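Partial complex: the chains shown occupy the same locations as in the complete assembly.
The chains carry the letters A, B, C and D, assigned in the order they are written, with residues numbered from 1 in each.
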Amino acid sequence: MDEVIISKAITDSYLKDLLDSMEVDVAIAGAGPSGMVAGYYLAKSKVKVAIFERKLSVGGGMWGGGIMFSRIVVQSEAKGILDEMGISAKQYQKGYYIADAIEAVSTLCSRCVKAGAKIFNLLSVEDVMIRENDKITGLVLNWSAVSLANLHVDPIGIRTKLAIDATGHDAEVCRIVARKTEAGVEVRGEKSMWAEVGEKAILENTRQVCPGLLVAGMAANAVFGSPRMGAVFGGMLLSGKKAAELAMDLLKKTKR
Amino acid sequence: MDEVIISKAITDSYLKDLLDSMEVDVAIAGAGPSGMVAGYYLAKSKVKVAIFERKLSVGGGMWGGGIMFSRIVVQSEAKGILDEMGISAKQYQKGYYIADAIEAVSTLCSRCVKAGAKIFNLLSVEDVMIRENDKITGLVLNWSAVSLANLHVDPIGIRTKLAIDATGHDAEVCRIVARKTEAGVEVRGEKSMWAEVGEKAILENTRQVCPGLLVAGMAANAVFGSPRMGAVFGGMLLSGKKAAELAMDLLKKTKR
Amino acid sequence: MDEVIISKAITDSYLKDLLDSMEVDVAIAGAGPSGMVAGYYLAKSKVKVAIFERKLSVGGGMWGGGIMFSRIVVQSEAKGILDEMGISAKQYQKGYYIADAIEAVSTLCSRCVKAGAKIFNLLSVEDVMIRENDKITGLVLNWSAVSLANLHVDPIGIRTKLAIDATGHDAEVCRIVARKTEAGVEVRGEKSMWAEVGEKAILENTRQVCPGLLVAGMAANAVFGSPRMGAVFGGMLLSGKKAAELAMDLLKKTKR
Amino acid sequence: MDEVIISKAITDSYLKDLLDSMEVDVAIAGAGPSGMVAGYYLAKSKVKVAIFERKLSVGGGMWGGGIMFSRIVVQSEAKGILDEMGISAKQYQKGYYIADAIEAVSTLCSRCVKAGAKIFNLLSVEDVMIRENDKITGLVLNWSAVSLANLHVDPIGIRTKLAIDATGHDAEVCRIVARKTEAGVEVRGEKSMWAEVGEKAILENTRQVCPGLLVAGMAANAVFGSPRMGAVFGGMLLSGKKAAELAMDLLKKTKR
């Protein structure tokens, strides 16, 4: 056991992956449930995908279930995704499945990485890269610790064919695009809670918001001003899957 | 989709598990790598086990690899645990395996919960329960948010046949026992880095420190004043496994 | 005395009440003087009522009297409520009664709970639940400690036939409704101090602001841009009583 | 309604009480459960008593029950005090009564003030007054806001025949006396949780710790190094009552 070999192994291995991920097919901002589901389906289809997560750990608000009671609810429509991932769930009442939040988020992440998606934690999306007509062509990244520590350090840019904003309620990437480009994106903000309507809307809202940028998960409802849903995660999972499918379609069109 | 059914499903389901976990065979403080490995092996052997984790997410410092480069090194001796868990690892140099920290921690957690261990996040171990001769008979828990928010709220106690302190460098439970009981535990503090020696010591240090309390992972080296190791995790995983084995032996002896 | 029985007694008992309060007739945000008076009169009339209070303790700013001198003034019109509650008050000058703020707030709370209102402290109203035409149909709750501790955890929703915003100067629920729904509520902000006018206005302002939502106490003056009053609490108490009466009328109409 | 009459009524009334309380028979530091019970029984027996509470509201940690579930447990021995106060309690299991924490703390406070005890909130005990042989002869008070706001402002002293430290776990007055006098008081710190033993010890520990100073409630166990009990409050209430009885005995002896 030599400490320097350990230091080199870690540095070498990480940096190769980081350099390799500086040009990808799809870059996802946010490793919450919808981002990881999207990453899973993209990687499974051999799309080159990287997920950039601001926090030390993945999963966003899913770990805490509802009011720190770490359970989540998933409706029938999304039960298939739980099954595909191997996440156990018990029926609470017809149409309502209850799962352990910790099992759910860790299993989602484990499956996503094993499918081939690269997750880079501790990196924040600080800005986007643009080209003619404000087309989004990349993400601008920095260590989250830089802003947490209030340091003044420049970011770097990475190139992507498509970006997905899966940053949750804040819709961070869309807000940046709204403020710093002329791409015509507007973030309306999520509305008050209405689970039924919110769950439906999230799928419709999962779409391309401007050339090069899709939105998924709660960010989708935030962008289009649809209601929030609370600790029910079916729509989130389905939105991630739909975002993956949309991205693959768009990539195909681009190739032709 | 009715919000109140969702609220009730979450509350009902969580509280039943919490009430059920108020009397367990083994209670583990800390859902870092050693705590989750211990939980996995205990649950696999049908021991009733609960893990209490202070943070929102599990995994402790493992997510960040070394200096935020999210890779970890595992030596040959512990490669078997990675294999058992299904965590991929590549050989970097003879005897040194490199794994993705995010895959490692999420897979460990996923497997631990599926094996049957209950993980309760956002709950801090604030104190222990004692009986005659300062035998440890339970953990005293509170929402971590209570102290983070600087609120004055009383904790609750849960009963366990054995407790494992897997809280890492801080050896939090052992420090409490050292300060607030006469059980004779002393926390010497970890020494400077020496991977080779630290990795060996951690296994020897994984043991019962006073009636009712075992120590595992970095907490073991902190209690006995052994060196730290850095971002090599073999000893941590083996320590978790050894703690599980020791606990099962002790439980058997108690039964007789 | 067994700690685990204590833990179970507390958990069991609280959870039953929490589950039971997930569907109520009237949900009140804020256990300040007007909220507790409203709760008292509603409970006395056998209406199923729950009060959700953000802080550890009830009473809001009443404890501190004026500039930390813990006395309050109540005018003749509201003396009857003090009498009904059993709060002692001495005449200072004709029409001006002076009471001990600590006796007043603790007695109000004691009577409110004994009358049958359930008070849940440490829970914040984070949002509302809406249905067609932005009718308010519930409150969205989270532990206050979650935001104080800066954690990312989802809330839960509870259903109510009517909600009362009794959150004081901030008119928190009305501000949420103004920002996150199309219900047409606007919060004008309280005006500078004019006790005479403020005390009259508060009763007129105690009314339904949109389907499903009433406003009471200082929140009423804040919503409608009326003057503040300072440490005179007569209007506050009368507003709470009026809110209770209005709510009962509305509930009756709904039943028919 | 004239604002200036209101201002004068509050200032006049409060200051008269404050001036009057500058010389009392018993001064209690801390308006938690044991302090308020002591205050109640002393006032009921016509002893001149003032309680000084650091926080805006009284009740200390009682509001939050166990882990924010606002219920408390009281054992049979102390049921009589609940009955005397008029606090409802249901039997959970033989010997264990469960009460609503909010009803309990507000009713205790209401009854204590009505019995004639003066409670001054927002005032911290910063030091004690001493005379020959370090006898405690008074409390040194300051607005809590002064230290919260980090201001440099001198305190004032008030005289008392006896002081009771009912400041909870911190045993603040005893710590001051230990650090700043030669009275021979030592604060050992509470031990880990053992409800059975803690509940018994608290009564034995409720006693005079040096001439002029008694200790009650959790402060008593903290001073003498006895175990903590968690969210069971029987011993706390009984300790408050015993402190009142001891104080009355001591006052009688002094008179003779």
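By definition in this document, contacts are C-beta pairs under 8 Å (C-beta built on N, C-alpha and C of every residue); 3 or more make two chains touch, one makes a residue touch a chain.
As the structure is a prediction and not an experimental result, all values here were calculated from the model.
**Student:** Can you report how many copies the full complex contains, not just the 4 shown in place?
**Tutor:** 8
Rule of thumb we're sticking to: only the chains that are shown with their structure count from here on.
**Student:** Along touching chains only, what is the step distance from chain A to chain D?
**Tutor:** 2
**Student:** From the C-alpha centres, identify the chain that is farthest from chain A.
**Tutor:** D
**Student:** With over half of the numbers shared counting as same, classify the chain B/chain D interface as same or different.
**Tutor:** different
**Student:** Name whichever of C-D and B-C has more C-beta pairs touching across its two chains.
**Tutor:** So, comparing the two chain pairs, more contacts are at C-D.
**Student:** For chain B and chain D, what's the span in angstrom between their mean Cα positions?
**Tutor:** 40
**Student:** Rounded to the nearest whole Å, what is the centre-to-centre distance of chain B and chain C, using the mean of the C-alpha atoms as each centre?
**Tutor:** So the centre of chain B lies 44 Å away from the centre of chain C.
**Student:** Find the geometric centre of each of chain C and chain D from their Cα atoms only, then give the gap between the two centres in Å, rounded to an integer.
**Tutor:** Here chain C and chain D have centroids separated by 29 Å.
**Student:** Residues of chain D that touch two or more other chains: which are they?
**Tutor:** Those would be 63-68, 193, 195, 230-231.
**Student:** Draw the chains as dots and join the ones that touch; what shape do you get: line, ring, star, complete or other?
**Tutor:** other
**Student:** Name the touching chain pairs, would you?
**Tutor:** Every pair of chains in contact is listed here: A-B, A-C, B-C, B-D, C-D.
**Student:** Give the list of chain C residues in touch with chain A in this complex.
**Tutor:** Per the touch definition, chain C meets chain A at residues 127-131, 134, 138, 140-143, 146, 151-157, 176-177, 179-181.
**Student:** Hey, which residues of chain B end up touching chain A in the complex?
**Tutor:** 1-3, 5-7, 9-15, 56-59, 63-73, 75, 86, 88, 90, 92-93, 96, 98, 100, 102-103, 105-107, 109-110, 113-114, 119-122, 143, 145, 193, 195-196, 199, 229-232
**Student:** Applying the document's contact rule, which stretches of chain B touch chain C when the two form their complex?
**Tutor:** Of all residues in chain B, those touching chain C are 3-4, 6-8, 10-12, 15, 18-19, 22-23, 56, 122, 129, 138, 143-146, 148-153, 156-159.
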